[in-house]
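Taking it in order: structure first as structure tokens, then the write-up.
One protein chain is absent from this view; the other protein chains keep their places.
And then chain A:
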Amino acid sequence: MSQPTAPMIAIEGLCKDYEGRRVVEDVSLTIGRGEIVAVVGTSGSGKTTLLRMVNRLVEPSAGRVTIEGEDTRAQPPHLLRRRIGYVIQGNGLFPHRTVAQNIGTVPRLLGWDRARIAARVKALLEIFQLDPAEFAGRLPHELSGGQQQRVGVARALAAEPHLLLMDEPFGALDPIIRAKAQEDLLAIQKSFGTTIMLVTHDMDEAIALGTRIAVMDQGRVLQYAPPEDIIARPATPFVDALLGRGDRPFRLLSLGHVRDLLEPGTAQGEPIGPEASLREAFAECLWSGRDALPVIENGQALGIVRREALARQAGRPQ
């Protein structure tokens, strides 16, 4: 039985050996409810293997995983997996099934009645900005890459899982669609409160999405901390290298919003919104050669954000 006070996922001493080679080495992590944990590392570092041990697509060699306090080995793997959303790179949509049938996969496995499945599919398509009348009957190859990716996420969320596992879900998208998909994911996560464990090789993506980041190398988790801590105090030279020295101040700025540095006053030129990132604001100051930018929300002046304050914010936290 699931316990309401237990963490969403507790990973304890998890190991995986392939042909005598250890590809995941003694990993322990806990992931709280409503968190987005980004597992980041170079290719071959064991991220996918770690993720797949959570829904038992890979059986651990040692250690255990509990979800909401319940050992994952307590039930047959296929029943466990129906409770957990799963999204992979290249989306893995069934090419012979329509968008609606793809999204309805897990509800159908769970034995929901037709009307309930149809209603759920319609609601999800609307959430993902795909007109049900137009898209429900289409086959996956009749969609663009970005649309396929959204259907993949909608399918994973169809049975309202508390937990969503994502393996490089945005890896195949071009940068603009990718940024939009990340934004959408954050919005959906906020409204559903779903806990997400997401694998990526892209540090920018990990910082943009994660409430905490687990940095992996050669099967081990080197550091598990919120993004600002990872940026400010990388635990090992490897983490430091992964962050890229030249980008650190800007990565730090990308975590904050203009609203956080708002000051009274007025300034000239193109205004900026309060929800824009500090990184954007700083870039705008440098580019337009201004010392301060006016901050405006819905046509109402809120104040200014100053270049000097932004620059101070970009320094190593004390």
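Methods note: contacts are C-beta pairs under 8 Å (C-beta built on N, C-alpha and C of every residue); 3 or more make two chains touch, one makes a residue touch a chain; residues count from 1.
Here, contacts and distances are computed from a predicted model.
UniProt lists the omitted chain of the complex under the protein name "ABC transporter permease" (options: "ABC transporter permease", "Acetolactate synthase", "2-oxoacid:ferredoxin oxidoreductase subunit beta" or "PqqA peptide cyclase"). From the options A:Val39, A:Val65 or A:Val106, the residue with contact to the unseen chain in the full assembly is A:Val106.
Across the entire complex, the residue among A:Glu59, A:Glu142 or A:Glu270 in touch with the chain not shown is A:Glu142. From the options A:Ile88, A:Leu252, A:Ala267 or A:Val305, the residue with contact to the chain not on display is A:Ile88. Mapped onto chain A, contacts with the missing chain fall at residues 55, 57, 78-83, 86, 88-96, 105-106, 109, 137-139, 141-142, 152, 155-156, 165.
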